[in-house]
Every structure is written in C-alpha cells, then in structure tokens.
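With one protein chain removed, the remaining protein chains of the complex are shown where they sit.
We just call them A, B, C, D and E in the order they show up, numbering each chain from 1.
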Amino acid sequence: MFYTDGKLQYPVRVEKPDPLFARALQQAIGGVEGEIRVAMQYFFQACGARGNPKFRDLLMNTAAEELGHIEMLATAVALNMEGAPLSEREAVAKDPVASMVMGGINMKNILSAGLSAMPVDSDGVPFNMSHIYASGNIAADMTANVAAESTGRVLAVRLYNMTNDPGMKDMLSYLIARDTMHQNQWLAALEELGGHQGAFPIPNSFPQEEEKQEFSYAFLGFQADGAPPVSGRWSEGRSIDGKGEFTSTPLSSALGPEPVLGKAKPGSGAQSEQM
Amino acid sequence: MFYTDGKLQYPVRVEKPDPLFARALQQAIGGVEGEIRVAMQYFFQACGARGNPKFRDLLMNTAAEELGHIEMLATAVALNMEGAPLSEREAVAKDPVASMVMGGINMKNILSAGLSAMPVDSDGVPFNMSHIYASGNIAADMTANVAAESTGRVLAVRLYNMTNDPGMKDMLSYLIARDTMHQNQWLAALEELGGHQGAFPIPNSFPQEEEKQEFSYAFLGFQADGAPPVSGRWSEGRSIDGKGEFTSTPLSSALGPEPVLGKAKPGSGAQSEQM
Amino acid sequence: MFYTDGKLQYPVRVEKPDPLFARALQQAIGGVEGEIRVAMQYFFQACGARGNPKFRDLLMNTAAEELGHIEMLATAVALNMEGAPLSEREAVAKDPVASMVMGGINMKNILSAGLSAMPVDSDGVPFNMSHIYASGNIAADMTANVAAESTGRVLAVRLYNMTNDPGMKDMLSYLIARDTMHQNQWLAALEELGGHQGAFPIPNSFPQEEEKQEFSYAFLGFQADGAPPVSGRWSEGRSIDGKGEFTSTPLSSALGPEPVLGKAKPGSGAQSEQM
Amino acid sequence: MFYTDGKLQYPVRVEKPDPLFARALQQAIGGVEGEIRVAMQYFFQACGARGNPKFRDLLMNTAAEELGHIEMLATAVALNMEGAPLSEREAVAKDPVASMVMGGINMKNILSAGLSAMPVDSDGVPFNMSHIYASGNIAADMTANVAAESTGRVLAVRLYNMTNDPGMKDMLSYLIARDTMHQNQWLAALEELGGHQGAFPIPNSFPQEEEKQEFSYAFLGFQADGAPPVSGRWSEGRSIDGKGEFTSTPLSSALGPEPVLGKAKPGSGAQSEQM
Amino acid sequence: MFYTDGKLQYPVRVEKPDPLFARALQQAIGGVEGEIRVAMQYFFQACGARGNPKFRDLLMNTAAEELGHIEMLATAVALNMEGAPLSEREAVAKDPVASMVMGGINMKNILSAGLSAMPVDSDGVPFNMSHIYASGNIAADMTANVAAESTGRVLAVRLYNMTNDPGMKDMLSYLIARDTMHQNQWLAALEELGGHQGAFPIPNSFPQEEEKQEFSYAFLGFQADGAPPVSGRWSEGRSIDGKGEFTSTPLSSALGPEPVLGKAKPGSGAQSEQM
Partner (left out) sequence: MFYTDGKLQYPVRVEKPDPLFARALQQAIGGVEGEIRVAMQYFFQACGARGNPKFRDLLMNTAAEELGHIEMLATAVALNMEGAPLSEREAVAKDPVASMVMGGINMKNILSAGLSAMPVDSDGVPFNMSHIYASGNIAADMTANVAAESTGRVLAVRLYNMTNDPGMKDMLSYLIARDTMHQNQWLAALEELGGHQGAFPIPNSFPQEEEKQEFSYAFLGFQADGAPPVSGRWSEGRSIDGKGEFTSTPLSSALGPEPVLGKAKPGSGAQSEQM
C-alpha cells in the first residue's frame, strides 16, 4: 500500500526553461532506461517475490523511491516547457533559436499534454510495459535490475552533459548518485544470493547434468572461414561461475541436417504446388 | 556480412507433435527473453561498438550463433504444429484433449502462418525491437546481456520442464547449455572491462565528485512509519564497486517542496479556471 | 513523493486457486480499463496540474490509492496461479478441467513470470502508456477519469460475475465500491469546475464566436438516402451546455469539392505517370 | 454499409503550405485524441450495440461523419507538405527557417508517404486500435465519447491557436464546432439513459448491496502523515448519483496484512533459495 | 465524405453460435491480413493519390466496400459470442466442450467488449496502423494491395475450412469472392500503370544508370561454402521487367572492409576504456 505527501523527493529547479531539454528529459521518464521502467519493475518483482520476504521489502521500498523520481522528472519537464512557443508566430517573434524549438520538441508535449510531461520517450514513443522484467527468479531479476540501473545511469550522465542549467545539473547529480547506489544495491543482493558461484548459472535450481555439458563452457566460433573466434577471458581459464573450464571451438559445420517440413496439409490455405 | 548453409545448428526432433508446446516455444522465439532479442541485441551492440574491436568481433560472432537458434526453434514450432487440427470438426474427431488444442494454441500460428512459426510470443504478441538494448557503453551492454541470458535460461528450463518429448528435451538441453556459456561469457567480458571495481558504477567515465555523493552509497528508506528499511548486504560494509561504504537511512520527509506549476498559459487549451 | 508499508490496502484471499480466473484478473491490472491505467493517469494529471492546487492534491491522493489496488490484484493473480500445472504431464494427472487450464491461461504468467502477475491484459498484451490521458485541461481530464472508472467498474462487475470464490468476491466488492466512489468523485470535481454549463464545451477558454456556430448544435445526418438521422434528446431542445438549441439536419451533399492534390513532385519517389 | 461521393465534407484550403503544421495536424489524424479514434470508436460501439437500436443508428451516423473528418485532415496534411524540401540542398537554397523544416517534420511523411498523410500522430507514432473503447455498456461508452470529444476539442483549439493560415483556421473552426456538438450529443445520450442519477454508477445493472457499501461514497485519504485529504464537493454532501452521502476518511493504516506468497514451486525455474 | 444506411452489405447468419470461431473471426477484423487494414490502406492511399484522379476514385470506392466488410464481421463475432458463458459455473453447467470455451476465447471479447467484436486479432492483439502502406507511389501501393488481398484470401479460406456453420460459410464465400476480385482489380490497375515492363522496377522514375547496374540483375549467393546459390527463373533469362539479363554469382567474400567506428567521443557516456 502506498502513501504520498505531495512534496518532491529532491528539489527541482530550472533557471532557464529549455523545451529541447524537456524533450531529452522525457527519455528519463518514458524511455526504456527511464524511471517508469524501474519503478514498475521493482513493484512487480516485489509483488511476485517468493521465498525470503526480505527481497520483497527491498524491492517495494525502492519502487517507492523511483515513483518519486518520476514525479521529479515530470515536474522538470513542465518547468522546461514554460519557454515553448504555442504558435509559429510566437516562435518567430523570438530569436531564430527559439523558432527552432517548435520543430525540435515532442509536439505531443504541447498538443496532447498542454506543456506538461507524458509517459513517452524523447521521440514521443509511449512506454510499453513489456519492458517490466519480473521473472519469478530472484537472481535473474537482480541481473535485470543491474542492467536497468546501468543503462539508466548512462542516460542520466548524457543528460547531465547536455544541459548547462545549474538547477537541472543539481537534480541530475542526485539521480546519478541514486543510480550509483542502486547498481551497488542490486549487486549486493546478488552477493547475498550466492554471487557468481552460488547464483550462476541462473536458475541455479536446474541440475546441470541435464544440460548438454560439452557445450556449457565452450566459446563457439561462427566465422565463415572456419577460423577460431576472437580470444579473451571467455575462451580460457576457469568459468566465472566456477563450474567449468572455458574452451574455444570453431563450429565450422552444422551439427544438424537441413530441415524438412514436407508437404503442406490439405486445407491449410497453401498453394496447390506445396501439397 | 552473413552467410548460411541451410542446415540446422543442432538437430531438431519431435517425436509426438504437440501444438500446445508449439505455443510455449513461441516465447523462446518472440518473447522478450527469446532468441530474436539476443540475436538482434548482440548484432546492434556489435554495429555500434567503439573502442577495442575485440568486443565487436565477440558480439557479432555470438549474434550469428543466436540466428541459428531462432531457426532451430522455428523448425521446432512447425514440427509441433503438425498435430494441430484445422477445423473444429477435425478437432472433435480426435480425443477431447485434442479438441482442447484448438482453443489453447495461438490461433495466428494457423490463421496467419499456416502451421508455421511466427515472430511472436506465447500469447501471440509480436516482438517489439525496443527490447534491443545497445547503449553505446560496452559495460552497460554486458550487464544487459547477462540479464538477457539469465531470463533466457529461466525460460528454457521452464520449457524443458513442461515437455516430455525426448527430441524437444534434447534440443532444449543444448540451448540451456549455451545459455550457461553465454551468462559466463558476458560475465567474463565484464571482468575484462574491470569487473565490479573497474567497471562500476557504469559509466565509469563520469567523475564521481560531480554526483551528490552523500546519496551514492546510502540505502534510503521509504517506509510510511519512518522505520529503517530492511537490512542486508546493501545496508552496511564496503560497497560492491569498492568506492564507498553502504549506509542505511530512512527518508522520513521530503527533501524538496511541493511542486508549483502556476497558472496555465493563455491559449494553451486549458480551462479558464486554470489561467 | 511516495511511501509504502508493505501491507495490502484490503485483504486478498483465495479459497480455491483458479488459473483461468488469474488470466481474467490480468485485465484489471494491465487492461486498458485496469488499475495501472488509472494509477498512472491520475499521477500524470497531478504532475501537470496548473491552476488551483487542490486538484493536484486530489489526483495524487487517489493515484496512491490505485497503486495499492494494483498490488492487491497482483497478489490475487499469484495466489490463483498456485493451481497451475507446470507441465502437461502434471496437467493430465489432474482432472480434464485441470488439463484445460494449460491452454487456457496466459502462458507468459508461467513462462515469463513464474506463476506471478504481469503488467499485461487478459490476453497477454502488455499495457501501453499511450492510454494515460493527461491533457493539461483539468475538465477534459475529469471526463477521461469518469470514463476510466465507468469502464473499470464494468470490468470489475464482469469479474465478480465470473468467479464463485468468496475471497475473490469480497475483494472485488471492495474494488467495485471504490469505482462507485471514483465515478462520483470525478463527477463532483467536474461540478466544482462549473458542471455541464460552466465547464462545457471543453475547453471553456476558447471564444465560441470563433467556431463555425451554425454547426455547433446541429445534429448532422449522413444517411445515404438523405433521410433525417435518428431523433432523440440530441436533436431538439436546449443543448446540454445551455449555450444553444439542438437542431437536426441531413447533410445530403458535401460542403466541399473533390480534393485535388495535383501532380507528384519530381524526385519524390512517385511513378513517372504521377508527375 | 458505407457509401462515398469523393468529395470533402467541408472545404480544405491552405494558403501557405507549412510542413511543420502538417506535422501538428497529424495528431488530429492519428493521435489518441484524433479522428481515426472517434470514427472507429463509434463504429465499433455501433456494431456491438445491444438494446434500443436508436443508439446503434446514432453511433453509426456519427461514425460516417468522422470518416469524412479524417479525409479532410489527410488532405490538409498533403497540401501543407507541398512546401517541404526533399533534400538538404533544396532546404538550404531556401531561407534558414525553411532549412529548419527538414529536421522538424515527421520524416516518415516524406520517406514513407511521399508528402502525404499517414495514420500516425505528430511524433510519427502509429495509431493503435487498443484506444477504441467499446465496452458493451452503452452508458460507459457515452462517457468515453464525452472524454474523446473533450480531449479532441482541446487538441483542435491548440491547432487553431498554432496556425495563422486563414484556410486552416476556417477548417478548424468547423471541426471545433462539430466537437462542441458531439460533446453535447453524447451528454444528451447520457441524459436519455437516465443522467447522473439513472445511469450512475455505471453499470447500473449491478445490485449495489453487493458492493462493500461503507466504501462506496467515502473519499479515502492516503497522506503519509495521516492528515485528512483535500476537501471539496467530493468530500461532503449528496453524492452526484444521488445514492449516498460523501464522507472523507484518512486511511492511515492498511486494512489488509502483509502479502505472503510462500515458497516457489519446484520446477518453476526459481532459484534454489526460493524453494 | 461517407454515408451509411445502417444495413449489412451482405447477410450475416449464424446457425449455432460458436465463441471459438468468434475468436478466429477476429483475425479477419483486426489481424494484419484483416479488413481494417485494407479499408484504411485504400482510404489513405486515396487521400494521398497524386496524378491521374481515377486511382483516387478507384481506391476510395473500394475503401467504402471494405468498411462494410468490417461491419459484417463484427456482427458475425457478436452473434457467435452469444453462446459464450459468463462464468465458470455457467461453463461447467454446459458440456465439457462448452467449458473448454472459457479458456479458449479472447477474454477481452467478454471482459472489455461485453460479448461484442473488437479491433484486435485472434489472439487479442490490437491492430496497429503502421500496417497501412500508402507510399505515395501508386504502383508500389498496388503491389501492397495485391499482397494484402492475397494474404487476406488465404485467411478467409482458412476460416471457411475451420467452420461448419452454413451461415458463416455463406458469408465467407462472399468475402472470398471479393478477395478474388480485389486481387484481380489491383493487378489490373498495375497493368494500366504499365505492367511488369512499364511499372517495374518501382519507382520507375529513378534513372537506372544511377544504380550500380552490375548488381541490378545478379542473383547473389551467400552460401558459407561459396557454392552457387539455388537456380531458377531468377538466375537466368531475361529479367521480368525486361530491362536486363539474370545472372547468378556467389558472393564468396565481402566487397567492403571491416567497419571501424574508432573511439567513443568524450562525454558520450561510454566507458573510459572505449575512449
């Protein structure tokens, strides 16, 4: 169950409204690396968490934090849209850079939202909830969360580099710090779940003797000339999960035959020639 | 550039066609944890790889492998669809379980594809390429790949548990082994990129003194009663990236004020009362 | 800013797990009439609310309530999925009705979520955030909210009628009651905004003398034989907004000419014949 | 069944082609507030209308009208695209404002449609038919229609304010007038269906004694500090549907317990630690 | 501009309601091969038709026909849904086959539409308007229309084979006949546009001497072992457009070099190692 207090988790200040930057900020709201994604991902992972309840608590607590981040960013978008012209006449009356704005923004922020934020990305594409990874496997979920916070921090850094506004830089330096923590937090949770050797390969509940083990730690090569594939840590030494030795093998010819589906079934809507 | 030889990477054998299992296999083709996703993700990461070219080679090589996995699974779907009835009369002529099939399958596998595979998931939802994570940050990409292979192996295990067909179990035991390798392979690449302490927080090119460092390693609590949040590895000790100490702090009140957007701009399409 | 307490807003009890009903409940989570939609709609309307701040407070308060509803429903889905078979062998070992389940559920609830809830509808289609209507016009938003709660209550009633489980009926009777309140609540907000005569036509800030007023209260007919269109309250009497008189007019011929776009521009990729 | 006459319902005239405005007009075609949406919504509501056939006639008649509006807007887009440059060289040869156009338009209007209209919104996002609300409950449908025409008129007003072209202003003043009528028309239909007291709560066919009535007219508060929620017409007085009295109550603690899903099922693909 | 008469273009009769077949029919409404697609495709092609106006007339006339087909199919879905149970109790009270229905249908036809049709496909996926191909090149559009009617007739034949209901078979035999005509109609239009030799390669307005002509009629082979690709009409003889001779060539090695993107730009959010 959730509560609110109507305040912002961290101050949001815009010194010089910049509608182009509002567009960029939309990526942090409704982009696949954005805050709706993490808020809803932690929320659904929490709702489906089985086993030790501490992970449910951990996830739901951070879901609440991320909801506050969406609110901050939505406020930042609205404040930056203050400067947007509502007509081309208004745009031209300002300087050429201002007139550039009208074509450069997400028009939906004006036309659909009246100068406010929307759950869309920086090109106006709505967020799709298929990006909520909540697998029912707590370790797999943690890897998805590390990935989400990694691409999330990359995005926040790009936004930080894009703007000169001190207020926006301040807000983003807070969000970047939180991404630092969250990357570490989910890595810490993975460590609690056994780390590289206890948790991997995920799921660790599947008996490895049932997999085709000659392929479990082999780096297969698919070079057209049959040459060995590029070497690295992945091609020799102990595997990271500690359960095998890396090898490297060109797979110069197929292990299987040509597939044959045979003739089409009568009545299946194929051409006569296929039957 | 790509080449083909018209053969299957690994044999695909179905002893007893099972259209319901064909539906389940569709998740491994067009689901967000499926093979189209990894094939295209590694492909686009390779195309955008800057810096040491070995990572481009590593990624493109494995993209070629995954294309072969889609082909195997598409063949498996078509072979399992052999048993599907094309009419309700045909369904009823078989046993009640067979008649169950008609409602239980993705109808599009019959109606749109004529008993063949499609790039859709197990509920018939088409794959959307927004799931291709290729961030331009090679370490962030590796975390996304670990996550993809983790949820991918969870899915493959569930499919393995779902079927009794020896041919399908054999194919899946190969795919599960490859997921084991790929989890390890991307973890190995992360190790080459510096591991927990060299690569994190991602991106490692951002000067940490520019983030709000008092929040960088603090586990913030958002419990409505102001109680401390759940403790664990994330709340004390050295941070996983080795650059800070975890602390734990309830955030019992907001750091920011109530947001005020003020009045709506005249001509913005708001109600008069808002202006 | 949001807080949580880890509890359910209202008790969720399932006496006899029913995976088919879990599928139906998914519509109330991720369907276009579902709880994600209202939670996020009120949230974004709040974030963009300009003018009297009481509407921001009203919206954000109810957004918090709806987040708790998603949590309740996600718990209900997971509890109902307890009964789902993980393999066809397991399905057959139960009764024929149980074996029906495997084909009848959203397979992703097993394959992607491990028997938990997902942000998808009852046919497994992910929720798309384009359904968040937050127009920047507070009265238009209220009409969207009345509509959302109306279709939402219709859905909840259908779910209530579909199940026999006393726990589920109890939970749904709570949600139905809340939908009753929310329909009334948004109608009450519309009343505060002037009701039919003060708020309509929305937006009320546009000077009506600039619209083509001879068409503002005319019920136009488009019957192929030129007959008058069906009559009703909409074809005579004072208009509902009190600003005009309804009339009824067959539009038996077009007011405009045939459109002519002329020739295609050279270099535009058209056929030569079009230029 | 439908007929056409190849003419425009109302004249469409563009004095000075403006590709940026063409982009904006796309929102009125393929945006969620646009004309495809209402045309198809009324069409599907008509096709599923049960009960008094006059509502089917009403809906299908107006669906025909809206099809004509799409045609008008598509013509307007094509006429405004006349001015678009097909190459950057051509853009530069004009003035700087013209060169701005190339980046500011939906590129698909050039690349995919050859300077014509498309069923996409102003940011190039295709219309998705999930936005067609046709619930099978005629009153719920009317609320959805009022909402659609309210956001539709807000959009049309924003477009009217954005352009200076007399032809476009004339066309939009017609469309705005029709939105005025349609808001009133669907409100009138709601009045025929019983108005606030007869139609609400929707669906009115559900016996209210089966809902948890103590929550049916209670404005619940979710303020983190337990304070009463914001007051207004929604917190006191007779409910709008006339069937209860509004009250206002902080819900300072949860009515339900912490949710417990227990251990993960063996074979479900979870980690060992969850079982 | 469009008109309606409230009648069905062709009689729709269902002798024995069959909710599973209703699900299948949904593919013909909202599937990518369905009637919404062709209606809207011809409509948008007409709206953007430049050059000889007879093609606009041809397209808009057939768009009107297809709108009537959607109406027929939507009626057929609603009539077939008559037999659907609204609760599992009701399902069980009928025979086992009836109980199968509840899981086998698109649940949204009950939950969202109240036993009526929706603009979704047979697995409940909403139609997406990106499938409307209207390229601005009239010949390219005709090829898209031939393709649409070909997959459309394949679908209609599969539906015809699936049902035993005489009413449904009669309706489908009408729709199949219309697909026959429409395939021929668009092929006839292509013939008017010059046929194979006048219209192809599309667009015919591009000077062929500007293409890399040594590759214009060469069937390139991409066999991993460098073998010649499969031979057929495409590998020898006059090309179909009459403008070249087919040849067949293995492309045993790449024409281009390894791609090198170089180092990542500072400030671009990449890892330090990439810079």
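In this section, contacts are C-beta pairs under 8 Å (C-beta built on N, C-alpha and C of every residue); 3 or more make two chains touch, one makes a residue touch a chain.
What you see is a predicted model; the values in this text were computed from it and never measured.
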item	value
Hidden partner chain, touching residue among D:Gln27, D:Gln45, D:Thr62 or D:Ser112	D:Ser112
Residues of chain D in contact with the chain not shown	1-6, 47-53, 56, 86-89, 92, 96, 99-100, 102-104, 106-108, 110-112, 114, 120, 123-126, 135-139, 193-194, 199, 202-206
Footprint left on chain B by the chain that the document does not show	1-9, 30, 36, 40, 43-44, 47-48, 50, 56-57, 60-61, 63-65, 67-68, 70-71, 74-75, 78, 112-120, 126-130, 132, 134-137
Contact set of chain A toward the excluded chain (per top definition)	18, 20-21, 23-24, 27, 31-33, 96-97, 100-101, 103-105, 121-125, 151, 154-155, 158-159, 161-164, 222-225, 254, 256, 258-264, 266, 268-275
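What we mean here is this: only the chains that are shown with their structure count from here on.
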item	value
Where chain C and chain E overlap in contact partners, by chain label	A, B, D
Rounded Å distance between chain A and chain B, as computed from the means of their C-alpha atoms	10
Contacts with 2+ other chains: residues of chain C	1-9, 32-33, 47-48, 50, 56-57, 61, 64, 68, 71, 75, 78, 86-87, 96, 100, 103-104, 112, 114-116, 120, 123-126, 128, 130, 135-137, 139, 151, 154, 202-203, 205-206, 222-224, 254, 256, 258-259, 261, 264, 268-270
